[in-house]
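Removed: one protein chain of the complex. Kept in place: all other protein chains.
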Amino acid sequence: MDYLFQAYAVFYQFADAFAFLTLSGLGLAIIFGMMGVINLAHGEFIMCGAYVTVLSARAGLALPLAMLAGTAAAGLVGYLLERHIVRRLYQRLFDSIVATWSISIVATQGMLIVAGPSIEGIKTPMGSFEVGSLSFSVYRAILPFIALALLGALYWLFVRTRFGVHSRATIQDASMAKALGVDTRSIYSKTFVLGAALAGLTGALYAPTMTAVPTMGTAFIVQSFVTVVVSGADVMLGLAPSAAILGLIQAALTGLSGQLIGQIGLLVTVIIVIRTLPTGLSGFFLRRNGEK
Amino acid sequence: MATILETRELKKSFGGLHAIDGVDFRVEAGELRCLIGPNGAGKSSLFKLIVGTYEPSHGTIAFKGKDITSLRPHLRVQDGISMKFQVPGIFHELPAEENLRVALQRAYRGDALEAELERLLEFMDLHSQRNQLAGNLSHGQQQWLEIGMALGVNPTILLLDEPTAGMSSEETFKTGEMVQKLNAGGMTIVVIEHDMTFIRQIAKKVTVLHFGKIFKEGTLDEIVRDEEVVRIYLGKA
Partner (left out) sequence: MRRFLNLLNGPRTLGRGLQFWVGFCVVFVIAASMPTFTDSFAVTNLTFFLVWTFMALGLSVMWGYGGILSFGQTAFFGLAGYTYGVVSINLGDAHGLTWVALLVALLLPVLLALVLGYFMFYGGIRDVFVGIVTLSVTLVFETFMAQTAGPEWTIGDARLNGFNGMSGMPPLTINGGESNLIFDGPPLYWFVLALVLVCYLGLRLLVNSRFGRVLVAIRGNPDRVEMLGYNVRMYQLSAFAIGGGMAGLSGVLYTLWGAYITPSSMGLNAAALPIIWVAAGGRKDLTAVLVATVALTWVSQQLAIYGNQYALILMGFLLLCVVLGAPEGFVVSLVMFFKRKLALRKQLA
């Protein structure tokens, strides 16, 4: 029986990493995959979601509502940033990278100035459960399912709704979509807001499990980038497999040699993937199926 | 006349699409050849294979008797193949003169470079525009600038992919004169074109490509009179 308990412990670590990578990567993947914009402020949208969640919860709002508030706040900030800054930089790749990086710096340092190095956090809900002699957090065990549910919801959004169809048309061929009457500008704006809100949701979901500090975005940004790059441009096809494989690598290395080695493992993986599979997993899948 | 360029059983596929499907293309030194065919026939792909942008799925390419099939593109250019792309591949941020210098500085130095630069500017009728940013030139001038750059590497064979695309009829005629002058001077030239007026102005021998294969070869008169060629252009093909 003890063997089964150990196996579950390993599985739990893997699922935990999978959830973290998927949720970290979602917002970034939507924006990068759909618009080709590399949003280096992604970590700060997560931070925004986390901070608003914590502050609302401590002000008395029920946790699910606080999380909604965090998501909405990040979405709103995303809307404002897109409208005033990002919109002007769609054709300028280098400049959009540099601009979002500067937004990231301003947000992090700004939060540091305004709110100080940390704020009092909220507790992880739902307690723990036992498997053998080990105990695990119920909440963190549920997160992988939430991640999968979100992927499912996004699939539905992009395949079965009007917005989704218009989005995919715009990605494939923006001028053609425009000619067919799609308001591409509005699509870009809504997509960016969606990406920001998803990042905010990630922050909201993880807020009860970490201390809210202004630099918390950096804990997510590396993971999200690695996941998105390995996934490739087609989010639906590549994100989950990417998170699964990377989750495996990270969980294994962390278990063997500690967190920092786990982190190094992820970075080395992304370097190897860029060299051998430049279009990521989704590009690889699509090519194998004969599509050009 | 010696064969300067030859492809044998050349094939290139993208997944299920056979862009080039078994081509034995032969060009003699000093020729002026036109390469025509309906859209999607594989003309640009053939050029890209010759210059090295594409790697063949099958077959060989020989230039001046040497097998260049696995030679990297920049080495093929050093050997004497030069190409002008369909979309002007000029350096928009640099002045016209600098564009030409980039092309010239590998083969020429010092006074010889300056002399050749002046000659090219004169030939391309770009003298007055030499300090103008290449991105600000008119479309026709950009095309000429790129032909100038393609000439600047001192090539033995010049591949021109739709050199008159987007040009007015006067500009097209002028380009035709340029091409003829170059060929008269001994340069081997292969031109992909759609503009029949231009082809009539310059063509000696014509190769027709269709579905990635050589459909017909002959003089312009022979090709124009050929029923099958007319059919593939006008028909369902």
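Letters A and B mark the chains as written, and numbering starts fresh at 1 in each.
Keep in mind that, in the parts below, a residue touches a chain if its C-beta (ideal position, glycine included) is under 8 Å from a C-beta of that chain, and two chains touch if they have at least 3 such contacts.
Values in this document were obtained by computation on a predicted structure and should not be read as measured data.
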Sole residue of A:Ser102, A:Ser135 or A:Ser186 that reaches the chain not shown, by the stated touch rule: A:Ser102
Hidden partner chain, touching residue among A:Leu80, A:Leu93, A:Met176 or A:Leu256: A:Leu93
Hidden-chain contact residue, picked from the options B:Arg101, B:Arg130 or B:Lys174: B:Arg101
Full-complex contact with the absent chain, from B:Gly22, B:Pro73 or B:Gly218: B:Pro73
Touch list for chain A against the chain that is not drawn: 38, 85, 88-89, 92-95, 97-99, 101-106, 108-110, 112-113, 218, 221-222, 225-226, 229, 258, 260-261, 263-264, 267-268, 270-271, 274-275, 278
For chain B, the residues touching the chain missing from this view: 51, 53, 72-74, 77-78, 82-83, 85, 89-94, 98, 101-103, 105-106, 149, 152-153
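In this text, only the chains that are shown with their structure count from here on.
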Inter-chain centre distance, chain A versus chain B - centres from mean C-alpha coordinates, in Å: 48
